[in-house]
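Left out: one protein chain. Kept in place: all the others.
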Amino acid sequence: MLNISPIFNAMLRNKSSVILMVLQVALTLAIVSNAAYIINERLELMQRNSGLDESQLFSFNIFTFDKTVDIRQQLELDEDMLRAIPGVNDAVAINQVPLTGSGDSSGYRAQIAESGAKIVEAGVFRADAHVLKTLGLTVIEGRDFTQDDVIYATGASQPNTVIITKAMADQLFPDGHAIGKDIYQFQQPLRIIGIVKHMQGSWLDSSYVNNNIFLPVVHPRSFKRILVNADKTAMDKIMSNISERMLALNKGRVVMEPIKLAEHLRDQYQSDNLMVNMLIIIICIILFITALGVAGMAIFNVNRRKRQIGTRRALGASQTNIITHFMIENFLMTTIGIIIGVVLSVFLNGYLMEYFSSSRIAISYIIVTTIGLVLLGQLAVLFPAQSAASISPAIATRSV
Amino acid sequence: MLKMNNINKIYRTDLVETHALSEFNLNVKEGEFVSVTGPSGSGKTTFLNLAGLLESTSTGTYELDGINVVGLNDKQLSKIRNEKIGFIFQGFNLIPDLNLFENVDVPLRYRGFNSKERKERIENALEQVGLAARMKHLPSQLSGGQQQRVAIARALAGTPRFLLADEPTGNLDSLMARQVMELLEDINKSGTTIVMVTHDPDLARRAERNIQIVDGQVCDFTLYQNNKAATEHAISA
Partner (left out) sequence: MFFYYLKLAKKSLLQTPITTALMVLAIALGIGVSMNALTLNHVRSANPIPEKSQQLFALQLQTMNKIGTRHTYDDMPMQITYQDAINIQRMSSSTRQVASVKTGFAIQMEDPDFAPILQAARATQSTFFEMFNIEFLYGGSWSKAIDESPDNQVVIAEELNEKLFGGGDNIGKNIYLNQNAYRIVGISKSWNPKPKFYDLNSGQFQRTEQIYVPFSLLPVHEYPSWGNNNGWGPEKIDTYQDKLNSEIMWIQYWVELVNNTEKVDFKHFLSSYVQQQKKLGRFERDDARGTLRNVEEWLEYNEVVGNDSNILVGISFMFLAVCLINTVGLLLAKFLKRAPEIGVRRALGANQAQVFLQHLVEVGVLGLLGGVLGLVIANIGLLILRNQFDGFDVLATMDMSMFIAAPVIAISATILSGLYPAWRVCTTLPSIHLKTQ
């Protein structure tokens, strides 16, 4: 029943349209499989756990221009005022806010700098003892800061104690037991008193996003960031008049618009989000176009072969035979396209890896796309094949 | 007008070689009305295609209106077709999307006439075939006979020296066929050379001279009136 060779020979006689079909399937396969892989890469990136409850956090910047203001004292007053607002769980003046794309980082070692010990880059968070509570973090080992750990410094003075993330601890001390050990930026030791499970830092695309260190030091500077942890339900209301409340305490400054951490997070993943959306759109349209192409080509072939089909019908071919003919024809073309397409996919992926630091495509993406394309092709050819099957055998006997 | 000497036309495919015309000789004088007959597959169509410069000969010489056309390029051949030859087909071959005016306009466009001259010529040609009133109609709105008259108008609009008609009445009933035939005869009387391929012996008889093609060669050279019976026999065989 399945006479492939005559179908194949018929295809060979119609080279140009077959080549076009094959090319289209091959390119579609290469684009869709690679795009799907990139989409998945990005979705995984975006779904990483930040370790924070972004929906409960917001931050704002203040700039004190009035030189008569005692900033250290004013910060205390600000914090007290903020912490007293109903719905606010905690608030802290801090040098950088996670997930925002801006902040400080430094390299730390398990020994002094001159030892040449491996340097571990980390985001540096400087704030008072409220920092972990405001971020919603708890230590999994050791203890949290107390107010005694905190120093207030205008210059280079460093505190004696630090809390670091588990990821950073694992890199500095692969054998474990980081609690109680000292780490160094240069020569001064910083004693690790606590470890938090996980928190992403400010730069989500950096290799050290999970390495973060908390220093109990407050620098009373004119430019400060304030991080607030508030109940989800009360957030918008609190944010709406934060500026008035702050200025009521002191007018010698500018208070910037408060922004939710969730919004910062969205901004940070903006380019990934854009990539995902664009690629999804491209995949949808390309499948639509390819399906149209397959159907269009089949319709054209049916029209061209009307007499031939009628003659076949007159000579005893059943409707199923005719449909099968077109399905097999499409299957053959798709298959050739897929063989070329797989090569093309791997080649494209190789190119993306070489020049755009992408990773090796998982073979499953190619397989799934392949199956999808075969089904799409068969589906697209079904309607024209049915219309071919309904051609009356009488057309063959109609005179010239 | 038309001189073919030792023409050979061979069609090749991967498997077979067909000698459609071999050692074919024909001479048509200016102003003649020649009919060409022959059994199916004898080479009539090939002759028509060669004579109309739609295909080129494999070997031999062909002179049309004093011009040796063998070896001319596509552009030169197209120009000769456009200026010197008028075609009339069995199936009329009017372009269905174009109205009568636009159909007659086609060869004139390629001729490069300005719009004023084209308009004049189109109107005259349609006038001549009695369809000037319907120039905005589409071919599908006309009867077969009318369509063929439009095709004739199209062939005449460029005032060709030479008309090639391929079964011009093949698709028409006898009344319409007679009208078309009379039109062709009028055109011939006004000086245009006509070569008409047909299988209708009655029609062939009306020409001044009849040529029969059998197996790719000119086989007989008689005036048709003299041996009508023999010819009829040959055709039905």
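Letters A and B name the chains as they come in the text, with residue numbers starting at 1 for each one.
Methods note: a contact is a pair of C-beta atoms (placed from the backbone, for glycine too) under 8 Å apart; a residue touches a chain by one contact, two chains touch by 3 or more.
None of these values were measured; they are calculated from a predicted model.
> Hey, which of A:8, A:152, A:186 or A:383 is the one touching the hidden chain?
That would be A:186, which touches the missing chain.
> Tell me which of B:49, B:124 or B:217 is the one touching the absent chain.
Residue touching the chain left out of view: B:49.
> Of the residues B:29, B:109, B:136 or B:189, which one touches the chain left out of the display?
Per the contact definition at the top, the residue touching the missing chain is B:109.
> Touching the missing chain, which residues of subunit A?
That gives, for subunit A, the contact residues 16-17, 20-21, 23-24, 27-28, 30-31, 34-35, 38, 63, 65-67, 102, 107, 113-114, 116, 119, 154-156, 185-187, 221-223, 253-254, 256, 267, 270-275, 278-279, 281-282, 285-286, 289-290, 292-293, 296-297, 300, 303-304, 352, 355-358, 400.
> Using the document's contact rule, name the residues of subunit B that touch the chain not shown here.
45, 49, 52, 54-55, 74-75, 77-79, 81-83, 87, 89-91, 93-95, 97-98, 106-107, 109-112, 154, 158, 166, 170-171
Convention: only the chains that are shown with their structure count from here on.
> Just give me the whole-number Å value for how far the CA centre of subunit A lies from that of subunit B.
Subunit A and subunit B have C-alpha centres separated by 72 Å.
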